[in-house]
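One structure coming up, written as structure tokens, with questions to follow.
Only one protein chain is missing from this complex, and each of the others stays in its spot.
Presenting chain A:
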């Protein structure tokens, strides 16, 4: 009686917890771009100048600058991650002016200080004296000069170099370019030794701030080229999500019906374990902050099919023992024991493959593999241990005493 009671309480409490928490949990699952729309770009980073080294620090710096650019452009939750030694993956959701954002992100926006070279037309400068990497990152700040005019000052990394340049160009112009746009072409009036260059002019605060932002954003330590891009319209993403979830639900219902029809009471327990398994998986997604992508959902649904395996293997084995004439109690015991090894072996092999996929995959493949691994681990817990524990409680409580409850016909049982 006590066993039956704890069985009922366990099931009821779990069912209640799942029923209450599921809607909230589902809302908190982070959806991938393929499900909510947005775009993803994989950049390959190269040094801005030939022969320069690509360091981890410069890659991280570039990623940080990209994120800032995306933020400045007013996108929501840009996600920037580095990959390998020279790649940056950028994901932005819900962008309306995609083309503009993409263009802005890709723009190298190289800040250069240039002087006039022989043959340059009046007011144009082509000899590059300083490049973006010569400036301190986020170097541009706005302030006011002695005449209370707004002034943008930019810090240079190498004071001495800057001093040399200004000494050489004394009396001439040193123009400041952002890409090929001339921002200003002040005359060098003195040798500058404090390593700060200033741009002043008739700017409003707004203009100056924009300019400073652009210069800072422009100071990308690395040059980026698009290697891979994917953009999904919001409508299309939602459509994929709905279709796939629907497919998953229908598939799952069929699996549950199959299990109950085939294995009766143990099938019912297996179905409960499966639902628990799915709920736990969603829980993991929310707490580990995984992003659910379309392949992720596919893995999810396949995993349900695979998690069922453990139950089928166990239940078939139990039935087999019963048919050979053993008592229900010892059939369950023997069946659970001998099926355990089989289930572990088959799960370990799948984990091996998933781990390889995770190691070699990129983007969505990694996501798929991760879901698969988490799923198998959870399934060992729910469909092996938990389901068996529930079944044992029922058997010991004496509530499972007829072979029919296992879907075994009396006629199939051979006498010992």
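Heads up, the rule we're going with is that a residue touches a chain if its C-beta (ideal position, glycine included) is under 8 Å from a C-beta of that chain, and two chains touch if they have at least 3 such contacts; residues count from 1.
Simple rule for what comes next: contacts and distances are computed from a predicted model.
Visitor: If you had to name the missing chain as UniProt does, which of "Extracellular solute-binding protein", "Branched-chain amino acid ABC transporter permease", "Anaerobic selenocysteine-containing dehydrogenase" or "Protein-export membrane protein SecF" would it be?
Guide: "Protein-export membrane protein SecF"
Visitor: Of A:229, A:327 or A:401, which sits in contact with the chain we cannot see?
Guide: A:229
Visitor: For the chain that's not shown, point to the residue among A:156, A:211 or A:304 touching it.
Guide: Here the residue in touch with the unshown chain is A:304.
Visitor: Looking at the full complex, which residue from A:210, A:362 or A:401 touches the chain that isn't shown here?
Guide: If we include the chain that is not displayed, A:362 is the one touching it.
Visitor: For the chain that got dropped from the picture, name the residues of chain A it touches.
Guide: So the residues of chain A touching the unseen chain are 34, 42, 98-99, 102-103, 106, 225-236, 239-241, 243-244, 246-248, 250-252, 254-255, 258-259, 262, 294-295, 298-299, 301-302, 304-306, 308-309, 312-313, 316-317, 320, 338, 341-342, 345-357, 359-362, 364-365, 368, 372, 412.
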